[in-house]
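In this view, the complex is presented without one of its protein chains, the others remaining in place.
Up next, chain A:
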Amino acid sequence: MQMKSPYPYWFVAPAAVIFTVLFLVPTAASFWFSLTNWDLFGFQFIGLENFIDFFSEPFLIKGLTNTIIFAVLTSGAKTVLGLLLAVLLTSGLFGQGLLRSIVFFPVLVSTIGVGILFAEMMHPTHGAINVALGYIGIDGPGWLTNPKLALYSIALVDIWRGVGLATLIYIAGLAAIGNEYYEAARIDGATRLQLFWRVTVPLVRPATTTVVILSLIGGLRLFDLIWAMTRGGPGFSSDVLASVIYKQYQAGFYGLSTAGNVILFALIALIIAPLAWWFNRKELDL
């Protein structure tokens, strides 16, 4: 049963105009331009050729697997670490407020700044990390220059940068769990570990849903950190979908890069929609 709105339709007109001009039209336009050979001076309809070209792009498979590895890895680590840190930081620790600020601080720093700083710290010969490792007799690897390692080094930095936000969401989630659940469990003789697994983890599920989905979307479309640290290199070894698309745009292949964006959009929708549905269904079961 839907109630008839008490407001006349023209009430929504201003919002509708803004939505149409700023969101609907560009979205429709980008679907159209993804079907053209477009060089700013003009465009030519070429059907699905851009999509064929994009899928035959030699680095696409690499970019695609990297995107998924990166998103799953960072999202997983942020979720687990975020929950653990949140439990620690709500346990009435000394200087709790300060510690919370410290964990959250990296979220506030510009991503490009973080990227440039870590790229310098991860320099193979004079970077702070390898110099420090050198003091304890370890010959540090080329964090960003070793093609097998580069993507994981960036992932580490992204986890460091993003875990604060996950922690914050979890702290809010933990605060919403009523104390009576813990009291009841304790009366039943539950250990601390059991309290965590049987009470905290299930009851903090709404926060988990938010953290997983937000960090997964963030990981799937991450671009700025990778661009600041390696530009997808060495070679193509840390390329993700977003950096592949950006390089097409830089080269002036506007139609092709728009097609790439449509594909990225579809990929995110394909991964997130079922996930969100699954999480929400579980919530109803509770």
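Keep in mind that, in the parts below, a contact is a pair of C-beta atoms (placed from the backbone, for glycine too) under 8 Å apart; a residue touches a chain by one contact, two chains touch by 3 or more; residues count from 1.
Heads up, the rule we're going with is that contacts and distances are computed from a predicted model.
Entry comment: the absent subunit's protein name, as recorded by UniProt, is "ABC transporter substrate-binding protein", drawn from "ABC transporter substrate-binding protein", "Cellobiose transport system permease protein", "NADH-quinone oxidoreductase subunit N" or "TusE/DsrC/DsvC family sulfur relay protein".
Screening A:Gly76, A:Pro106 or A:Pro147 against the full complex identifies A:Pro147 as the residue touching the chain left out.
Take chain A: the residues that touch the chain left off the picture are 37, 39-41, 44, 53, 58-59, 119, 123-127, 142, 144-147, 231-237, 247-248, 250-253, 256.
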